[in-house]
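Working notes for the structure below.
All protein chains but one are shown at their positions in the complex.
Entry: chain A
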């Protein structure tokens, strides 16, 4: 058994003059304070990567900088799935008795530390160096291909996809830390600049600066508790060229494994925190995970199903699409928000019931998947 005992999250957007280590440190301090723990209590560190400041030993660079001498430390790299993959590993290390309190941390000055072109180029390298990258694709193009096919097979429209951008923006408008606070409409999304069709600017997450951290512990440190029930992964491919058919993607495999590991069903879930790098990512994952029927996720957005007061509140902080995306920390914000909801601390965003949460992350081009169930413990 493991507990999520503390969370820390910076605002996302511009943090002019902050390095990746600065943002990691800020988030880590917030998480320690939230858990009521001191540096000496932390005996394990897992950290993500920084495209702005790559290092072959980022975890020990951070540990030295922050002032911790852990008995276990290394970085993890699974693209957008890194945050949940680290949490899964922390859970297992704690359960195995290797560590008592693990700090999971990521942060990056991806917006102000490098040009947008540099970010887009760095990320496009997840493509095959010989068979894809020479063709000049971008991450939006990889997902644009998937979107084109998904829309064709399941009758999803560009207007349907736009609904997810509008929902995430509406949620971000209620969170002071979000990168964007101007409401948008489906018409705004449709009229935004084409990036990699059918994806337009507002179908894509932004590039952000920010940091996020949490502490995974063997014992609870406070009154309100969140327990990690269980998690699972699936990795079907790396490159979009080698992606299996739409009915054989990793999200369906990892959620099936996570359900089996925990004995939980989708009908038990009260809050959803789902990876949303693009509108198509969110639409597909909701349907792959069983949070909506095939081709029906957009209708569920329109009916308010995924809103704060709906039956399945989703990414109430605004997600990657509107809270922001600073790399590994991006999807960790989903987990921080889930924790706040489960401990009744989400202020004006608080949902009625977040007793059981489902989290799902995706890395690459729907390549790597991590599903996780969290449970409130009174």
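FYI, a contact is a pair of C-beta atoms (placed from the backbone, for glycine too) under 8 Å apart; a residue touches a chain by one contact, two chains touch by 3 or more; residues count from 1.
Criterion: contacts and distances are computed from a predicted model.
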Omitted chain (choose from "Sulfur-oxidizing protein SoxY", "Sulfonate ABC transporter ATP-binding protein", "OB-fold domain-containing protein" or "Peptide/nickel transport system permease protein") - UniProt protein name: "OB-fold domain-containing protein"
Residue in contact with the excluded chain [from A:97, A:136 or A:176]: A:136
Among the options A:38, A:152 or A:352, which residue touches the chain absent from this view? A:152
Taking the full complex into account, find the residue in A:8, A:44 or A:144 that is in contact with the omitted chain. A:144
Go through chain A and note every residue touching the omitted chain. 117, 120-121, 124, 128, 130-132, 134-138, 140-142, 144-149, 152, 193-199, 239-242
